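With one protein chain removed, the remaining protein chains of the complex are shown where they sit.
First chain written, first letter: the chains are A and B, and each begins at residue 1.
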Amino acid sequence: MIPLLEVTDLATHFATRNGALKAVDGVSFSIAEGEIIGLVGESGSGKSVTGFSILGLIDPPGRIVGGSVKLKGRELVGLSARELRAIRGREIAMVFQDPSATLNPVLTIGTQMRLALEAHGSVSESEARARSAEVLERVGIPDAARRLDAHPHQFSGGMRQRVAIAIALLNRPKLIICDEPTTALDVSIQAQILTEMRDLAREFGTAMIWISHDLATVSSIASRLLVMYAGRIIEEGPVANVLRQPQHPYTAGLLASLPANAERGMDLVQIPGSTPSLFDLPPGCAFQPRCDRRSPACVVMPELTSGGLGRRRRCHHPLNGGSA
Amino acid sequence: MTDSTPLARFWSEFRTNKVAVCALFVVIAIVLIALAAPLIAPQNPYDLGTLVLMDARRPPGFVGTKGFTHWLGTDAQGRDLLSAILYGLRISIQIGIIAGGIAFALGVTLGTFAAYFGGRIEALIMRIIDLQLSFPAILLALVLAALLGQGKGPLIAALVTAQYAYFARTAHGAASSERSKEYVEAALSTPLAPTRVVFRHILPNCLPPLIVVATVQIANSIALEATLSFLGLGLPVSEPSLGMLISNGFQYMLSGRYWISIYPGVALIILIVAINLVGDQIRDQLNPRLRR
Partner (left out) sequence: MSALVDIRNVSKRFAPRLSLGEKIAARLGQPIETRTVHAVDSVSFEIRKGEVLGLVGESGCGKSTLGRVIAGIHAPSDGVVTLDGAPILGPDGRKRTSRVQMVFQDPFASLDPRIRIGETISEGPIAHGLVSKADAKAYAAQWLAAVGLPADAADRFPHQFSGGQRQRVAIARALAMKPDMLVCDEPVASLDVSIQAQIVNLFLKLRREFGLTMLFISHDLGIVRHISDRIAIMYLGRIVELGPTEAVYKAPSHPYTRALLDSIPKLVTEAEELVSFKPILGELPSPLSPPPGCHFHLRCPRAEAKCREIVPARRETSAGRDVACHFPLEE
C-alpha cells in the first residue's frame, strides 16, 4: 500500500552570507492515511522548516536542495507554484502558531471561508455559507451562522485559532500540518483545541503532522513521534513506547529534565551545553558534545537504524536495550 | 564575523553599494578641499584689496592681470570664481554642520525626554513641534533671518529653528518604542537615574533613524542657507557663500555670462546629491524592514 505522504531524504538549505545553513538535512518519514504523527524539537531543529517544505512554502534564500515528497505517489518537489496552490488547502492544509498568518484582518470570516472554497471548485453563495457555518460549528464556535459576518479581530485568540482550523478543514484535506497551533494559547484553551483536533481527525480520517516543542502535548494527540535535532531525525517510534523507553540520549535527557521527574526542590537533570549553531555543527552526531554516552565513534554520523517495534534512532550507543 | 564590531559590519555592507561609496568619496573630497581652501585657492576672495575690477566678468580660462588663470572665470567684482566656490563651500559646510549639530542636540533632547516622561510634558513639547512642522521650513527661516539680521550667528539660529523639529519628531518616535522595551524596564527596576536611562540606554538605541535624518538635514541646511543667501538674507556681501554667488551671477545669465551662476550651482548640487546618496544607503542599511 502506498502511504499518504512519503518524505525521502528531504534537504532544505538557506543561503546566507556565512554559507549554506542546512535547516533540514536528509529527513525521511512517511504517514499513513488518518495517522497523527508528532514532530518534536527545539528551536533550530528544523521541525517547522520540514513542515513548510512539504507544502513548498520555502521562500528564498531558502531552497529545497534535495529529496522527494510524495503525496499518494505523486512527487511534490519541483511542482510549479500554480500546481502547488491546487494542492494546498485541498489535499494538504496548514495551521500556524499565529492564526493571523492565515486570517485576513479586513475580510469577514464568511468571505474568507467562501474564497477558500472557491479556490478549489465553484460553489454558490448560500452553499458556501452553509458549509462554512457547519465547519465552524464543528470546531466549537457557538452561533456560527451569525459569526460568519464578523471580522477576525472580533474573536479572542483561542477562537481565532479555531477559525484558522475551520478554514484548514473546509476542503476536507487528507493531511493537515499543524505548526505549534496551541503554543500561543492559554493552558485552558490549549486543552480544548487539542481535544477537538484529535476528535476531528478521527471523525474525518484526516492525517496530521503535529509540530511542537512540548512532549506532553504531542503525546496526548499523536500516535507516532519523531524527534528532530539540528536538522535531522534522531529518534522515531510509537509515542508511548518512545517516552517510556527513549533510545536516543537526547530524548532521554529531555524527558529526565522535566520537573515531574524530579523530587521537588532538588536539582533537575540537565543536558549540559547549548543547542549547536547550524553554522558550526560538531563532526558526526550533532548531539555528541553534550552527550554523556559519547565515544570516539560518535564523530562519524550514525545512521537511522531500526530499534525494534517500529522504532528507529540515530545513535551509536542507544539506551534501553537497543544495541547499536 | 560575530566578533567584529558593529561599525566594521556596517562598513562591510556599505561597501557593496558602489554608488554610495563613490558618493561618500565625493563628500569627503569636497570637505577636505573646502577645509584646505586658504591653502589651495589662487586668491582670497574676501580680501577686497586683491580684487582687480579690470578682470571682472571674464570667461573661464582667462589669464588675469595678476598672472594666474581664472579656470572658472570671474564674477562682477573681479573675484576668481574657483576661489570663491572653494571658500563658499567652506562656509556652507561649516554652517550646515554647526546648524545641523545644534538642531540635532536640541531636537533629540526634547524628543527623547518627551517620550521618557510622557504625560503633560510630552503633550506640550510635541504639540509645539507639530505646530512648527505645519509651517514650511523656508518660511520660518526667512522670517527669522529677516528679524535677526545678517551674519553667521543669526543665520545658524534661523536654520536651527527651522530644523530641530524634524529631529525631535524622529527621536520621539524612536524613543517611544524603545521606552516600552524590557531593557528600559530593567533599568527602571534597578533603579537608575532618568538621565542615565535616557542618555546611556534609550538614546544610543534611537541613533540609527537619527543618523539618517541627520545626513538629510545637513544637506537640507546647506540648501536652505544657499536659498537664504540667494534671497539676500544670509551672510554679508563681503563673505559670499554659494547662494550669494548664484544670486550675483543671476543678472548676467541672459547676457551669456553663464559661469558666474552655473559653477557655484554645480558645486552645490554635487555636494547635496552626494550627501543624499550616502544618506540613502545608510537608511537602507538601518531600516530593518528593507533587510532580508
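Just so we're on the same page, a contact is a pair of C-beta atoms (placed from the backbone, for glycine too) under 8 Å apart; a residue touches a chain by one contact, two chains touch by 3 or more.
These figures come from a predicted structure and were not determined experimentally.
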Which of A:A32, A:L107 or A:L243 contacts the chain that the document leaves out: A:L243
Per the touch definition above, residue among A:G89, A:P181 or A:G253 touching the missing chain: A:G253
Residue of A:I37, A:M159, A:L226 or A:C285 touching the missing chain in the full complex: A:M159
Interface with the unshown chain - residue positions in chain A: 42-43, 156, 158-159, 186-192, 194-195, 213-217, 219-220, 238-241, 243-244, 250, 253-255, 257-260, 262, 264-272, 274-275
Residues belonging to chain B that touch the chain removed from view: 2-3, 6, 181-183, 185-193, 196, 200-201, 204-205
